[in-house]
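Written out below as structure tokens is the structure these notes cover.
A single protein chain has been omitted from the complex, and every remaining protein chain is retained in its original position.
A and B label the chains in the order they appear, each numbered from 1.
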Amino acid sequence: MAEELLNTNTPEVVEHKKDKRHMGLTASRTISNTVIYFILVIMTVVWLVPFIFLVLQSFRVESTGMVGYIIPEQWGFNNYVNLFTNTKFPKWFMNTFIIALATAALQTIIVLCMSYTLSRLRFGGRKFLMNFMLVLGMFPGMLTMIILYRVLADLHMTQQNSIPGLILVYAASSGMGYYVSKGFFDTLPKSLDEAARVDGANRAQVLLKVILPLSKPIVIYTLLTAFMGPWGDFAFASYIAFNNSNGMNVAVGLNSLISTPASIGKNYTMFCAGGVVVAIPITVLFLFLQKYYVEGVTGGAVKG
Amino acid sequence: MAQVKLTNVKKIYQGNVVAVHDFNLDIQDKEFIVFVGPSGCGKSTTLRMVAGLEEISEGTVEIDGEVVNDLQPKDRHISMVFQNYALYPHLTVFENMAFPLRLLRPKMSNKEIYDRVTSAAEVLGITEYLTRKPKALSGGQRQRVAIGRAMVKDCKVFLMDEPLSNLDAKLRNQMRAEIILLRKRINTTFIYVTHDQTEAMTLGDRIVIMKDGYIMQVGTPTEVFDEPANLFVAQFIGAPMMNTVKCQLIKEGKKYFVNPYGVKLEVDGEKAQILADNGVETRDIILGFRPEHVDIVKENGIPVSVLVNEMMGSEIHLHVLTSDNAKLIVRVPTVRLTKEEREGLTAGKELQISFPGKVMHFFDPETEKSLLVKE
Partner (left out) sequence: MKKYSSLEYLRLTKIQRFFYKIACFFVGIPQFFKKIGLAIVKFAKKFGIGVKDEFKDLVMTFVNGDYKTRISYAIMGFGSFTRKQYGRGILFFLFEAIFIVYMALAGGYWISMLPSLGKIGPHQEYDPIWDVWVPAYGDNSFKILLYSVLTIFFIVAFIYTWRLNIKQNRISEEIIGSMPKRCLEKEKKQKIVELKKNNPDLSTEELSQKTKEIEDEYNQKIEEVPSKPLKSTKDDVMSLIDNEFHKTLLALPVTGILIFTVMPIIFMILVAFTNYSGQANGYTNHLFHWVGMDNFNTVLVWSNSGGASFSATFGEVLAWTLMWAFFATFSNYFLGMIVAMIINKKGIKLKKWWRTVLVLTIAIPQFISLLYVNKMFSYTGVINGVITNLGGTPVHFMDDYAEPWVSRLTVILVNIWIGIPYLMLIATGILMNIPADLYESAQIDGANVFQQYMKITLPYMLFVTGPYLLTSFTGNMNNFNVIFLLTGGAPTMINTPPNAASVGSTDLLITWLFKITTTAGSKYYLASVIGILVFLVVAIISIIVYNIIPSNKNEEDFQ
């Protein structure tokens, strides 16, 4: 991000107000900055503390339930060992990983096809298609679960076989989420397409040779969000897995560890350990690709 | 190398906005045609219809005798230079220029591609930038790359859409000269779009002047300058703009006179002959005369007072005010003036101006058509 730009553009304290005139430039700025630093430190604490707690609890050995203190009295890897040996966590993790990979690939292809078409090509029914998807998007997605579950069950794609079922559910309708990447394509100059077409490219070559090489940011953004989605999804995953512990993803699986008061006492620290194991790879991936994510999110909000 | 023929070409956008009305034009083989006009006059739209980037609502476009309405741009054998250059940012200059060649079927050999690109780069003087990305180039260099990309391919028609308008004034003059040289080298049919009348005048074999989707006049630079078909062309071509005065055209026997601000001036014999041939009687007209044809006279001139004095170096543009507060412009070459005379032309100075009968233009106040068009 261009820091210089940020600095110049943000509203700054104006130093010519009467009461501040005597304080001098540095003094007034120091005071306001001190207040801001104070706020920022508090915010950092508020935002990070739950995650620090999570990590600390995951290393607690002396009891496995919920306790009213934070620093463990005994440290150890017992919870992690238990998680990997006594629960189906490895299975859940692999389930989610496979689903996430497949969804990322499929969804990216679908979203790019849709958004490129709507942004760059003009054809009869384009406006209708866009309005139609807008209206469809107003229906709660949850509603479709009931029937999709029954249909997928008939195709044996639920419960222990939930992986293909969930991939289908996540990826199939993803074309409706074309807004962010259409916004991106809209910003690429149209004359590039035109130049390529005059130079002898057909539409497919325009896409493959000119537009795609320029679309790295949006491809990575789409891949990233599509990959992260399945890790956090609860509703659809629990519906499709339908209490079958072999078909759960990490969210549903870990939730099942602590879903009753009795199980909380037994599995709480293990849940924390699971949370840490899931969070670390995702966070690392995210931090590497942060730039693209930020670009996508900002662009998406501006383009609506 | 081909003729281009546009017959009754129309462009109608959604909501019945007509961008181009009945456009008819025959472009000869190897001719350099310039479309010129103010923004929104339909010149770019027309060019893009030739290129196949806009659908043709009505009429036909023929290239080399073949109707191309339904052909994709890639099948029309054209090259085009865009206003914003449209270089592919992810490719090097070499690959940018090789792009059209790599798409050819049957495939062109790598060696041939290399030869063509390097020789084009040499012509344009961009050999040393071939390995750079467009981002690392200046505006003028990008412009050359864009031209280079268009010229490596053998094309029937070479299209240019305001190629110089993103350059600064100095570079623009330089590139304009280079385009003239380039044209001799490429030797194909050119269609060039610009809003700048100087470019149009210097580059074009023929100029098509457009306004609001209509062709106002087609002709060689000399024709459109000397014999503008209507008031719009008269004022659009030439800088500063042609002066206009509402007055009367008086026919006395075989002679014609005009009376701007009560000063009776005789129309030159040749022009009078045309007026007579057209059967023009005494009537109201709009009289036009170019600033460079105005003389400052001692007597029998139109009395004016100086408003602004623009010293351009080789000449002075005097903005003067007439008795009814209309503004006229007078171009005075500095060569002929003494220092005192030059410094005397300050605001408020009273002058008398006049102009010879052979530079006058006469327009119908209603239709704005020239009365000098031979019928």
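The rule is short, and it goes like this: a contact is a pair of C-beta atoms (placed from the backbone, for glycine too) under 8 Å apart; a residue touches a chain by one contact, two chains touch by 3 or more.
As the structure is a prediction and not an experimental result, all values here were calculated from the model.
K.L.:
Just to verify: which one of A:Y80, A:Y268 or A:Y292 makes contact with the chain not shown?
P.N.:
From the options A:Y80, A:Y268 or A:Y292, the contact with the absent chain belongs to A:Y268.
K.L.:
Can you tell me which of A:A105, A:M176 or A:V219 touches the chain that was removed from the display?
P.N.:
Within the whole complex, the residue contacting the unshown chain is A:M176.
K.L.:
Hey, which subunit A residues sit against the chain that's not shown?
P.N.:
Spelled out for subunit A, the touching residues are 1-3, 5-14, 16-17, 29, 33, 36-37, 39-40, 43-44, 46-48, 50-51, 53-54, 66-70, 109-111, 113-114, 116-117, 121, 123, 126, 129, 133, 135-136, 138-148, 150-151, 168-169, 171-176, 183, 186-187, 190, 202-204, 207, 228, 231-232, 234-235, 239, 250-251, 254-255, 258, 264, 268, 271-272, 275, 278-279, 282-283, 285-287, 290, 293-295, 297-304.
In this section, only the chains that are shown with their structure count from here on.
K.L.:
Roughly how far is subunit A from subunit B, centre to centre by C-alpha average, rounded to an integer in Å?
P.N.:
Averaging C-alpha atoms per chain gives centres 55 Å apart.
K.L.:
Using the touch definition up top, name the residues of subunit B that touch subunit A in the complex.
P.N.:
Residue list for subunit B touching subunit A: 51-53, 72-74, 78-80, 82-84, 86-90, 99-100, 103-104, 149, 153, 159.
K.L.:
Please give the residue numbers of subunit A that touch subunit B in the complex, ascending.
P.N.:
Counting only subunit A, the residues touching subunit B are 189, 191-192, 194-202, 205, 209-210, 213-214.
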